[in-house]
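Right, one structure below, let's go through it.
Here the complex is missing a single protein chain, while all its other protein chains stay put.
Lettered A, B and C in written order, each chain numbered from 1.
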Amino acid sequence: MTIPVRREQPLPDRSAGLAHHFDDLEQQHAAGSLGMWLFLVTEILFFGGLFAAYAIYRWQYPAAFAVASHEADLVMGTINTIVLIGSSLTMALAVHYAQLGNRKAVVAFLILTMVLGVAFLGIKGAEYHHKYLDNHFPGPDFVFPGPYAQQAELFFIFYFIMTGLHALHMVIGIGLLSTVAVLAWRGCYSSEHFAPVELAGLYWHFVDVVWIFLFPLLYLIDRHK
Amino acid sequence: MWSELPLFPEQASSVAGRVDLLYFFLVAVAGIFSVLIFSLVFFFAIRYRRRPGNMAAARIHGSTVLEVLWTVIPLGLTMVMFGWGSLLFLRNARTPPGSFEIYVVAKQWMWKIQHPEGLREINELHVPTGMPVRLVMTSEDVIHSFYVPAFRVKQDVLPGRYTSMWFQPTRAGKYHLFCAEYCGNQHSAMGGWVYVMEPAEYEKWLSGGSTGESMATTGQGLFERLGCSSCHRSEGGGRGPSLEGLLGKKVQLDSGQAVVADESYIRESILNPRAKIVGGYQPLMPTFQGQVSEEQLLQLVAYLKSLKKAERSTTQ
Amino acid sequence: MDNTMESESKIPEKRVDYLNVDHSLKSWLLTTDHKRIALLYLISITLFFFIGGIFAVMIRLELLTPSGNLVQAETYNRLFTMHGMMMIFFFLIPSIPAVLGNFLVPVMIGARDLAFPRLNLLSWYIFIIGGALAISAAVSGGVDTGWTFYTPYSSTYSNSHVIVMGLGIFIAGFSSILTGLNFMVTIHTMRAPGLTWFRLPLFIWAHYATSIIQILGTPVLAITIALVALERAFHVGIFDPALGGDPLLFQHLFWFYSHPAVYIMILPSLGVVSELIACFTRKRIFGYKVVAYSSIAIAVLGFLVWGHHMFVSGMSTYASLVFSILSFLVAVPSAIKVFNWTATLYKGSIVYDTPILYAFGFIGLFTMGGLTGLFLATLAIDVHVTDTYFVVAHFHYIMVGGALMGYLGGIHYWWPKITGRLYPEGWSKLAALLVFVGFNLTFFPQFILGYMGMPRRYYHYPPEFQALNVLSSAGASVLGVGYLIPVIYLLWSIKYGPAAGPNPFNAKGLEWQTQSPPITQNFETTPVVTEEAYDYSGEEGATVARS
Partner (left out) sequence: MSEHIVQKKTYFAIFLTLMVLTVTTVWVATIDLGPFNIVAALVIAACKATLVLLIFMHVRYSPRIIALCIFAGILWLALLIGLTLTDYLSRSWIASPPGL
């Protein structure tokens, strides 16, 4: 039996932030980034199940969905869209300064991002509160005047599940960012090693992208009527 | 128990023979391929076992010709199966003209059957030979499935909508009726018998058990008792559209869509009247949800269908 | 096993390996070594397999007689539901990927670990939490919805622990997602120098394809189960016709994952069988590239065929036509694999060790499972046989005859690598034979039962079906013995088995170039690959082979 020719390779040097099983930081970074992206792909499909169900029911009950959508607060929704896209900008800038190794700017922009995130959740909470007062919460107490009560409830089920799941992701995102901010403040990152900031950023931007689709689907159905 | 070991259910409907023929074709293809693979594996395994003189394998990496061959041949065969199976399926999807209808309501765990003549049965279905029978089915609770192996037909029965299936019995006898979709505790007890009778005998059976009032008549009574007739006047001009000859026609809705007024449309319009408003009318009709049972809904449907027949006979 | 290397005839002196490096319980429960995590999975899924097996035993006993007399109908419904859920979500889906894949993917590609070792450990804990919930649901009375969770029965009418079970499956789903994600990243970024894509073992290709399904399919199941739980908990109607919802939508979303899930079970098995056949015929797999690509093709096409579970559900006739033709297409890459394996045997030099017996058994059962799948894709036949024992027989041929045979074959093949010990050949051959015979005896009669018209999930049945059911139960007892024997001799071998040496089968592949059991870092030095996979051309005696 022949054993294939092997070039003896010594184990690589362990530099800061390099895990034992990777050869170098570049490999580690490629793995981390691909892993995060694959996770985001699973998130696409996770929300995707809801989008598919939404698509089917909206196609079946266009009129009811339009009427129910008019109950969604367009002003608050639009403000929230702006807030969230703003937080994406600050997040991108945080990553930008991480690339440059500017510790203070990284922490500042991470905090700004979280503040905008909290603002988003606050506005969302106010919207939920209004819906609750209007008895638009699905379940036995649901009230919707007009001919489309049944299917309007279906719309609100999707409204609450989709925005609720999105808000849950925001909360997780804020948790991630605060961890990263603390570590950044302690000086754990450098212009060589800032992958955690970047990966948390990817997650945050993804949550923004989901909202970019939720906004027209939930708030902007046939607003001309 | 070991006395007989049947391999096929009886053929008691017009499609059973066709389905079996296709089945035999598939069994033949599957058999040929299984035997081919099995004997090749056996032969190679013995012929090329490791032994003095065969201590090393030949170096063969592949063959494009073979790969193409065993891609194209299975593809071709499966396309034949697809074509044959689909033609038969499409044929069975369309109800032949001249079929008569029987109404089925499923609930945990029984089959409630109404004949248009008014006769009712539970877990039993009597049908004559030689005539296509169409079943209009719905469920009061969960999903069930109406399955008669001897007819080679099966159709899920769903809550909230009508599904239908048809068969033409060819041989008199007593055949199993099963619920094939798992529906809870007594799922396996939710079965019964389909009795196929010669037409003359069937007539005798019908007249023997008849309550005297047909489904359409009962439906007409309901139509008046529920006050439907005050708006849906037969001569038109009421607050609701006339329902004369409605079934099977295209209806123009105020949303601009057009839908065919089938049984499901009638059902939805009674239970959720404002979902689809006929063009030119106001959404005034109240819902009858909770006031009419699934069986009564079917009686109303039967009544509306009878209106159509009446209209036809007057125009002819 | 006569082709052993000289070094293993004498017991080697105590060497450090991943097993004896640290014996504390903590070192196991907090390990990030993929090999140790694989063993944690092996122990847990074996437990789930036997729990699911006990349910199966009860089912087969009940079905010995046409009238229900062993348990109540209510209990029976819980038995088949728990059998399905335990076997599918907690045994078959994790089986090969989480055990053999976890152990072998890094070793086969020359890496020191998976890309995310801590995530790997996390996914085991997630699996255990999901499994604990499932067991608690089972212990507290079980679930009676069938493993398919069809609404509105599951969301409104069932009086069983649907939410707890749903939560368990939801959580276990994330374990599956994370495992797939870890494999995909590892295969992409951590291959040894020289190990190009087309030098990878087919086992790796199969796991890559499996990961695609785990990543893209599982999230949809998770959200669907979550919706059912929400509907049940808050009495809102997402799939409830009373609110304008459509129960068929649930079926679409459910089968979007649950049909490809069958390929999560079978694809890794196909990979194992390729390894076995290559090693024991001493040949490169015939049409290596075609076999590799067909794994990917199965993974992708597998997502387009879910509607064939719904031909009589009230789905549109035209959608049925679309799903029917797509279902036939996925049969083709499966057929290609079978033909290529068979062609690999041609002019091989076949060694009869236990693993190849499982591989032969696999080819036979997978062929029959696949061919009967064609019946179910054929619309007019499916109308008659869907929801009958024909379907039960078909998917057991694929999932037990296929996936489980591959798993057992793989366990036997890599057992010396995992434990460093050899198992007794006589017993293992006997077990392989019993499994094959018992399996066929159990499930072949069910094809006939199905065409006769016996619906599935039936607690009692018309007496004319009894003969075949008795046959099936008899076969199941043989099958059960066939499963128990390996547990005994494999456990025995850990303590008493002779040392295996690094490469007892003289096999190719990086996993055989390190010691058995491997060290924690897998390799002393990063291997460099310079040859194709399964290059047996240097075999002893190759020069005297027929020209």
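Everything that follows uses one rule, which is that contacts are C-beta pairs under 8 Å (C-beta built on N, C-alpha and C of every residue); 3 or more make two chains touch, one makes a residue touch a chain.
Just so you know, these numbers come straight off a predicted model, no measurement behind them.
*Asks:* Decide which residue listed in B:247, B:277 or B:297 touches the omitted chain of the complex.
*Replies:* Going through B:247, B:277 or B:297 one by one, B:247 is the residue touching the chain not shown.
*Asks:* Which listed residue, C:317, C:466 or C:530, touches the chain dropped from view?
*Replies:* Selected residue, touching the omitted chain: C:317.
*Asks:* Based on the whole complex, identify which of B:11, B:95 or B:123 touches the chain you can't see.
*Replies:* In the complete complex, the chain left out is touched by residue B:95.
*Asks:* List every residue of chain C that touches the chain not included in the displayed model.
*Replies:* Interface with the chain not displayed, on the chain C side: 188, 212, 216, 220, 248-249, 252-253, 256, 303-304, 306-307, 315-319, 322-323.
*Asks:* In the whole complex, what residues of chain A lie against the chain that is missing from view?
*Replies:* Touching the missing chain: residues 25-26, 29-30, 33-34, 37-38, 40-41, 44-45, 48-49, 51-52, 55-56, 59-60, 74, 78, 81-82, 85-86, 88-89, 91-93, 96, 99-100, 192-193, 198, 201-202, 205-206, 208-209, 212-213, 215-217, 220-225.
As a working rule, only the chains that are shown with their structure count from here on.
*Asks:* Out of every possible chain pairing, which has the most C-beta contacts?
*Replies:* Chain pair with the maximum contact count: B-C.
*Asks:* Averaged over CA atoms, how far is the centre of chain A from the centre of chain B? Could you give it in whole Å?
*Replies:* Computed value for the inter-centroid distance: 46 Å.
*Asks:* Quick check: how many Å separate the C-alpha centres of chain B and chain C?
*Replies:* 36
*Asks:* Taking each residue of chain A in turn, which ones touch at least two of the other chains?
*Replies:* Residues 61, 150-151 of chain A touch two or more partner chains.
*Asks:* So which bits of chain C are touching at least two other chains?
*Replies:* Those would be 244, 539-540.
*Asks:* Under the touch definition given earlier, write down the residues of chain A that touch chain B in their complex.
*Replies:* Residues 61-64, 147-148, 150-151.
*Asks:* Where on chain B does chain A make contact in their complex?
*Replies:* For chain B paired with chain A, touching residues are 255, 272, 274-275, 283.
*Asks:* State the interface residues of chain B toward chain C in the complex, per the touch definition above.
*Replies:* The contact residues of chain B facing chain C are 1-2, 4-9, 15, 18-19, 22-23, 26, 29-30, 33-34, 37-38, 40-41, 44-45, 48-50, 54-63, 66-67, 70-71, 74-75, 78-79, 81-82, 84-86, 88-90, 92-93, 108, 141-143, 145, 147, 149-150, 152-156, 158-161, 163, 176, 178-189, 272, 275.
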